[in-house]
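Other chains dropped; remaining ones untouched in position.
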Amino acid sequence: MSKTESGELYWNHRKQEKSTAVRIGIIGCGYWGPNLIRNFHEVAEAEVSAICDLRLDRIEPFLKKIPGVRLTTDPKKVFKDPAIEAVVIATPISTHYGLAGAALRHGKHVLVEKPLAGTVREAEALVRLARRQKKILMVGHTFEYHPAVLKINDLLKSGEIGDIQYIDSIRVNLGLYQFDNRNVVWDLVPHDIAIILGWLNAFPEKVSAWGQSFVKKGVEDVAFLRLQFPGGVLAHLHVSWLAPAKIRRMTLVGNRKMIIYDDLENVEKVKIADQGAHLSSEDPNPRINYRMGDIMSPRIPVTEPLFYECSHFVDCIMNHKKPKTDGEKGLQVVRVLEASDKSIKNHGRWVRI
Amino acid sequence: MSKTESGELYWNHRKQEKSTAVRIGIIGCGYWGPNLIRNFHEVAEAEVSAICDLRLDRIEPFLKKIPGVRLTTDPKKVFKDPAIEAVVIATPISTHYGLAGAALRHGKHVLVEKPLAGTVREAEALVRLARRQKKILMVGHTFEYHPAVLKINDLLKSGEIGDIQYIDSIRVNLGLYQFDNRNVVWDLVPHDIAIILGWLNAFPEKVSAWGQSFVKKGVEDVAFLRLQFPGGVLAHLHVSWLAPAKIRRMTLVGNRKMIIYDDLENVEKVKIADQGAHLSSEDPNPRINYRMGDIMSPRIPVTEPLFYECSHFVDCIMNHKKPKTDGEKGLQVVRVLEASDKSIKNHGRWVRI
């Protein structure tokens, strides 16, 4: 039995039951796809109607977990099924544009894994297409649904932290999870950019990035980015696939207080340090005074951000809402990624975004 | 009583006893000076003969701790005292050249706090002067005497780690300890550069640095440096006086194993991770394989590096040895600092060193 034949087999084996739930087809079942499948399966108002991947061995186990789910190796089957309202895409970056575009043209709502597309031009085209088709285009910026990230957002809005001066982020580990020759910037930086754009509610003016490929020629596995925001706010990002220990740590320095967000901490993920430095202004030759105060770790709810993301997508479809992480947000992130890549190719030259 | 008068008072109050120990005059008693005084006082073959600082209130407490020590606000008194063989300088950077030069010209051996001088030109002049005077010129690169740094040096030499691919260093905290308008690069980076030059036994070709001043205009309190070494080895440094938590963490990625050196860990300061990534070479379309193995933390002796440094200085004087951290090493570090500062002024442009 060839793969295609087997695909046919799994596709026709039973009729889909009627339901009021949003029927979803999920394309791509590599590293991240199974998490999407599991969470959409948990969302009460959603039904995982079809799963598609080039490799049948990856999707066959879901026959048992989601009896009645249809499997296929051909994404067109998903696009052409009128019962499917929404398509979720978790494939390699370079295929995002083609698959998301086809889904939109077939009248589906679309959730694309981050980043939205492999180039700014493609991302722009998807945003336009979604608008024309009047369909929802959402991007999987999962951290925007993370309770710790949301908590920090609240803190920033409350004024308790003061004006942000700089943000430093370290997102490193051993290993990568994609296979189409994109570098570490395209893999890990989307998280940071989406988070930081949300926190600062601002867009960077320029970027300087520096990367190096150690293991596979031409594919940077280590990179350092400097982002300049309006008003002198800075962000520095360190991403790596070649690090001895996993680190997920972001530091926010405000002129009132400082925040440490360590995503690997079990309990105290967010710490607010009542610390700072100030010039003694009355002094003719001003000195710097440092202030060291208490450290507060607010209670962060323990929830899976991806579940919120999936629920939000379904909610937007059912209630005609604009997603929090819509195509525009996805486009912004791709703009930063493309500019960063360009800077890396130019040995760290500043690139306007 | 004016300060000068009081200085006279403390200078003449008693005769220095004879001894075979190396008599040392210490100039500068701000943040670091007291540590030098305490350690030289502990070195059996040394005698803290005189202490000098512009502020008498800083040095008077030592009358009790080191009975018989002479105090002065005038460094010339130290230089002119024929009984003093060696001078230790722990003053602001901009004064290093003047004070160390004067000491050498008066025939003293000199230990200067890092960095050796405030410019390459000054550092070069000091190296030449020491050579001409046939006196020892040593720089206080304390971490070169740190048992963890030495342990890593042994590991690198043994070949266990393989070839170093990149080094990442974070040296941040809240607060600075100098007051002559030098930026954070001049304060914190000398440690990293001295350590890394020692480990790699190589000199960087170029540097790109990016800094920003938040608290005091024109004095960068946060900086990021990228150093390119021959053979493609990289080092990235993050230094800051504006960080919510103190971090002293260096990561070395070799093509065999990886090392984490966390100086704030009480026990496991050095960890060797038996991890790595390799291309599956036999594959026509090679994939990357990741290896995750054991983590080993070697026993590191608990000792104060500064005591070793002080003992080494005395040993070099008594036995006519070349210091491990001599003027040449100090000059190398200043070359990197000056180039980094230039790069910061040029918004991160690469500067040849």
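The letters A and B name the chains in turn, as written, and every chain counts its residues from 1.
Just so we're on the same page, a contact is a pair of C-beta atoms (placed from the backbone, for glycine too) under 8 Å apart; a residue touches a chain by one contact, two chains touch by 3 or more.
This is a predicted model, so every value here is computed, not measured.
The complex is built from one repeated protein sequence; 2 chains are visible, and the structure file as a whole lists 4 copies.
Rule of thumb we're sticking to: only the chains that are shown with their structure count from here on.
We define each chain's centre as the mean of its Cα atoms; on that basis chain A and chain B are separated by 42 Å. In the complex of the two chains, the chain B residues touching chain A come out as 165-166, 168, 174-176, 179, 208, 210, 212, 214-216, 221-222, 224, 226, 232, 234, 236, 238, 240-245, 251, 253, 255, 258-260, 271, 273, 275, 277-279, 286-288, 290, 292, 347-348, 350.
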